[in-house]
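A protein chain is absent from this complex, but the other protein chains hold their places.
Per-chain residue numbering starts at 1, and chain names A and B are given in the order in which the chains are listed.
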Amino acid sequence: MRILGILVCVATGAMLIWASGEFPPWGDPNSPASLHVSPRYIEKTMEETSVPNAVTSVLADYRGYDTMFETTVIFAAGVSCFMLLRLFSGRERSSHHYRHILTGLTLRVRRKGKQLPELEEFEPMDSLWTPYDLILRTLCRFLIPFIQLFALYVIAHGHHSPGGGFQGGVILGASMILLAISQDMRSALRRIRERTLAIFSVAGVAIYAGTGALCLILGSNFLDYAALSRIFPVDPVGARSLGIFLVEVGVGIAVMATMIVIYHNLASEGFLDEGL
Amino acid sequence: MTSHLPALVVTVPLLTAFAAFAAGWLRPKLCFPVGLTGLGITAISSIWLLAEVLEAGTVTYELGRWPAPWGIVYVVDRLNGVVLAAISLCAFIQWISSRASVKSQFSDRIGAFYGLELLFVTGVMGITVTGDAFNLYVLLEIASITAYALIAMGGGRAPLSSLNYVFMGTIGACFYLLGVGYLYIMTGSLNMADLASILQGMRSSQAILVAFVIIIVGVWLKMGFFPLHGWLPNAYTHAPWPATTLIAPLMTKVMAYVMMRLVLFLFGPEYSFGVLGLKDVVVWWASLAVVAGSVIALSQKDLKRMITCIILIEIAYMVGGTFLGNRSGTTGAIFHLVNDVFMTLCVFLAVSSLAFRQRELDMDTMEGLFSEMPFTMGALVTGALSIVGVPPTCGFFSKWLLLKGALEAGHYEFMVALILSSLVCLVLFFRVFEAAYFGHGERSHGHHRMREAPLGMVVPLLVVAIGIVALGLMSGEVISSIIEPALPRGVL
Partner (left out) sequence: MDRILEVVIAKYNYWIYIVLMMIGLYGVIAKNNLVKKIVGMSIFQTAIILFFISMGMKKGATIPIIIHGQEASVMASDYINPLPHVLMLTAIVVAVSTLGVALALAVKIHKEFDTLEEDEILEKIRKS
C-alpha cells in the first residue's frame, strides 16, 4: 500500500506541477481570473446591492444559490450525525458518581441502571473523573454572553466588515459548546434541548429557501431579492441588501444548531448524557 | 409558473426534505405523505420541462436574475431534460416501494432518514440541471454526504464500507474541484457555456490538458469505473435495502451524465477525442473494465452483491460508448444511461422484495420462488432480459447502438467485450432462475402457496417492468426526437 501510495502521489504531484508552468505569476493583476468575471463584482457591488463587502454580496446575492446549498450541506451533516449515532436507550452503567457542591465530597453509588435522579445538594458527575474547577466554571459563565453578543455582531455587520452568517453561526455554536465543555453536557442540554436544536437547524435553512421561494411567489426569479421591494418599503437596491441580511440570519441559525448537534452526538457517542 | 420550472425541479425536493425532517420531530406519520407529494410534484415538473424543451428548444433560467457568467444559470437541453425526467420518476417509484422497509427498520429516526433521502434526490436533480461548474461541485457533495450517511445505516460492516466510500468519494470530488480551479485560473470563468467558448482558443495549453485529465479521473472515481471501483461493491451491498434501491440506480448514472456533459459540451468533441489519442486508449480500457466487471460479477455468491457488480459493467459501457466518438456510440451511451436507471431500479426493487419476504438470499434457499412470488420474479425476469439485451426490452436497443458504434469506429475489442458480457449476464441470471425454479433443497417437492411482498412493493415494481418494455417499444421515437438532436455538432 505504501509503495502504491508513493507512486500515485509522486505521479499526480509531478503532473500538477508540470501544469503550473503556464499559470500566471502569483499576484499578477492582469491574470485571466482578475480580468474576466470578478471586476464587475468589485465595481458594481455598491450600486447594485449597496453592500460594501464584495465577498458578502457575491456570496449571498450574485452566487446566493450556491450558498443555499452550502447551508443544506451543513444541515445534512448535522442530520447524518444525529441519524448515525443517536441511541435513544440510555447507557447502562454499574455505578454512579455524585459530588456535594459545597464541600467537594464525592459519593459512589453502586447500582445498575441508566440515570439516578438529580438531588438538591449533590450534582451527578460524569463517569470520567474531573476535578471541580471553580475558576474555569465561573469564568466561562461570564464569557459566554459576551461571546454570543460578538457572534450576533459578526452576523449583522457582515455587510461592512469580514463576517456574515457562517462565521457568526459558528461562534454562536462554539459558545454553547464551551458551556458543555466547562460545565457538563447536561447543563448545555438544559439550556437548549435536542428538539429545539433540530427545529432551529431546519428553520435556518428553511428561512433561506423560503426567502428564495418568496421572491418566486412575488413574480421574479428564484432568489431575486429585488422582488422584495414589493412588500418592504425599500427600493430594489436596498431590497437586495435586506435580502442578503435575511439569508445571513437564516444561515447563522442553521450553522449554530448544526454545530451543537454534531458536538453533542460525537462527544457522547449518541447517548446525550455526558460528554468531554 | 412554467417559466420557473427549472428552479422548481430542485427547490421542491429541497423544501420537502425540510418538511419531512420537521415532521419527523413533530408528527412522524406525516413524513411519508409529505415526501410523496413533493416527489410527485417534482416528477410532473420534470416531465413538463422535458415537453417544453422538446417544443421550444433549450431553456435557460437565471437564478437571482443575474446574467451568466456573473450569476448561476440553469440550462436545460434535451440531454438534461430526459435524464431529469428519468431520475425523478425513479425517485418517485422508489419512495412508494420502500415504505414498508423503512417503517420496519428506522421507525425511531424516520424523519432523519426520509429527510436525507429527499436531500439526495435534490442533489442528483441539481447535478443534472446546473450549468455552472462550481454549483455542480456543491450539489455533488450534497448527494455524496447524504449517500454516505444512508449507506452507513446498514449495521455490521456498513460503517466501514461507508468510510471507505467517504475516502474515495472525497478524493474524487476534490480532484474535480482542483480541475475546476485549474480551469478558473486559466480562464477566469465558472459558467459551463462561457468556459466552452473560451476553451476553444486554448487547445494546446498544458494546464487545460491536466485540468481535463484530473476532472475526468475525479468523475471516474465517483462513478465506479474500473480500477477506481473499490468502494462500490461493499458500499452498496452492506447498505440497508431502502438506501440501496435509491442510491444504486441514481448516483453512478448521474456521474456518467456529468462525464458526458463535460466531454461533449464543456471541452468539446474535437478536444476530448483528439487530445493525446486518448480516445482509443479509453475505449480499450473500457473494454477491459467490462471484462473485469463480468469476472467480478461471476464470482459472487450473494445475490445482492452480484447485482451490485453488474453496475460496474453498465458504467463501463457508458464510458466506452461516449469515447467511441461517433454518433451511434454516443447515442447508445446516452440511451443506455436512461435505460440503466430503470433497469437497475427494476432489478434492485425485485431483489429487495425477495429479501423482504425471504430474509436470506443465498442460492440454496431460493427454490420455489417462482410459485411463491410470481409477480416479483416476473419483474426480475424482465429486468434481467433488459440487462442481457433481449428485444423488445430497452436494453437491446441501446446495446445495438453501442455495437453499431463500435463497428463503425473499428473498435472490435469493444464489440467482443459487449457480447461477452451479455453472455456472462445471461449465465448469471440463469443461475438465479434455475435455483428459484428447480431448487436444490429438500422442500422442493412441496406445493408453495403464493406469499407475495406487500402491495406497496409489488405494484411499483410491475410499473417499472412494464415501463422497461414500453421504453423498448418506443425506443425509435425516443432516440430520434430526444437523443439524436441532443448531440453537439462536432460528433460525426
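A few remarks follow.
Everything that follows uses one rule, which is that a residue touches a chain if its C-beta (ideal position, glycine included) is under 8 Å from a C-beta of that chain, and two chains touch if they have at least 3 such contacts.
Predicted, not measured: the structure shown is a model, and the values here were computed from it.
Screening A:P39, A:G90, A:G113 or A:G219 against the full complex identifies A:P39 as the residue touching the chain left out. Checked against the full complex, the one of B:L160, B:V295 or B:M474 touching the unshown chain is B:L160.
Contact residues of chain B toward the unshown chain are 134, 138, 141, 145, 148-149, 152, 156-157, 159-160, 162-163, 166-167, 170-171, 174, 177-178, 181, 184-185, 190.
Touching the omitted chain from chain A are residues 1-2, 4-6, 8-10, 12-13, 16-17, 20-21, 23, 25-29, 31, 33-34, 37-39, 41-43, 45-46, 52-55, 58-59, 63, 66-67, 70-71, 73-74, 76-78, 80-81, 84-85, 160-162, 166, 262, 265-266, 269-270.
Here is the rule we use: only the chains that are shown with their structure count from here on.
Computed centre separation for the pair chain A/chain B is 32 angstrom, with centres defined by C-alpha atoms.
Contact residues on chain A toward chain B in their complex (touch as defined above): 15-16, 18-24, 31-38, 40-41, 61-66, 69-70, 72-73, 76-77, 79-80, 82-84, 86, 88, 195, 198-199, 202, 205-206, 209, 212-213, 216, 220-226. Within the complex formed with chain A, the residues of chain B that make contact are 4, 7, 11, 14-15, 18, 21-22, 25, 61-66, 69-72, 108-109, 112-113, 115-116, 119, 122, 126, 134-135, 138-139, 141-142, 145-146, 148-149, 152-153, 159, 178, 182, 184-190, 205-207, 209-211, 213-214.
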